[in-house]
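A single protein chain has been omitted from the complex, and every remaining protein chain is retained in its original position.
After this line comes chain A, so read on.
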Amino acid sequence: MTPDRVRAPGRIWLRLAALLVVLNGTFPMIWIFLTSLKTESELTRRPITWLPLEPTLANYVRAFADQPLWLYVVNSLVVALLSTALSILAASLAAYALARLRVRGRELILAALVAVSTFPLITLLVPLFQIMRGLGLLNTYPALVLPYAVLNLPVCTLVLVSFFESIPKDLENAAMLDGCTRLGALWRIVIPLSAPGMFTAAILAFVNAWDEFLLALSFLGSQRMRTVSVGITLYQGEFAFPWPLISAALMMALLPVVVLIVLFQERVVSGLTQGGLKG
């Protein structure tokens, strides 16, 4: 009975559509990957080659040898993991209060959270720079951990509020009737049940922290403290910008994030749309 105008498109069209979306999303990374396999002399050939003539892994070796790439990756990991942990801790406490308890000014708090999540980082740059300098925290991990944790707080809180609200209240009430305190119920019932929600929020926070550039560029001036995004962007070759080397470094820097989203894509999508669509 279905009229043919709503009929699903044919197989070939479906394949073409999928190919288009996949190419659009992956082409830059494919190109960087191909570049990373080329030798420096091949890169200066014209017309340029698309596929590497003599694929080599030498750039990957050099990327780690020429600059402290390992150090950058470790810096990024430390900052991203610590800020994510701090964010999730503070956000889950706050989200529980907002989802379950009678909080005066709840709407106002939620609106303030949305406002903070849209905050231009650059406006915080100047005063935060002074604060961190005053506290002697420039060129230390806390200079980034604290701001990242706070900037991820709104998203994590909003995701977790909607998650807590989806856990039936009766479970907690039953536990409290059985003599649990409210905090006990939070610890024994709500937190285990909301582990997936926390995980989703944590992935979003981690990716945001891994990606941040402006504060990392400004607060960690010394080369040994650079995060991976700053380290690669400020990498100066002796002559021109060394693209094969940069490409290899980029591939390594992208690896953690790509692994995360390949493993947890459904979670990321649901978290993104929840954090975005719920206000």
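Quick note on the criterion: a contact is a pair of C-beta atoms (placed from the backbone, for glycine too) under 8 Å apart; a residue touches a chain by one contact, two chains touch by 3 or more; residues count from 1.
Criterion: contacts and distances are computed from a predicted model.
Candidate names were "Nitrogenase molybdenum-iron protein beta chain", "Propanediol/glycerol family dehydratase large subunit", "Sugar ABC transporter permease" or "NADH-quinone oxidoreductase subunit A", and the UniProt protein name of the unshown chain is "Sugar ABC transporter permease".
Listed for chain A, the residues touching the missing chain in the whole complex are 2-3, 5-6, 8-9, 14, 17-18, 20-26, 28-29, 31-32, 35, 43-44, 46-48, 50, 86, 89-91, 93-94, 96-98, 101-104, 109, 111-112, 114-116, 118-131, 146-147, 149-151, 153, 157, 173, 176-177, 179, 181-183, 207, 210-214, 218, 229, 232-233, 243, 246-247, 250, 253-254, 257-258, 260-262, 265-266, 268-269, 272-273, 276-277, 279.
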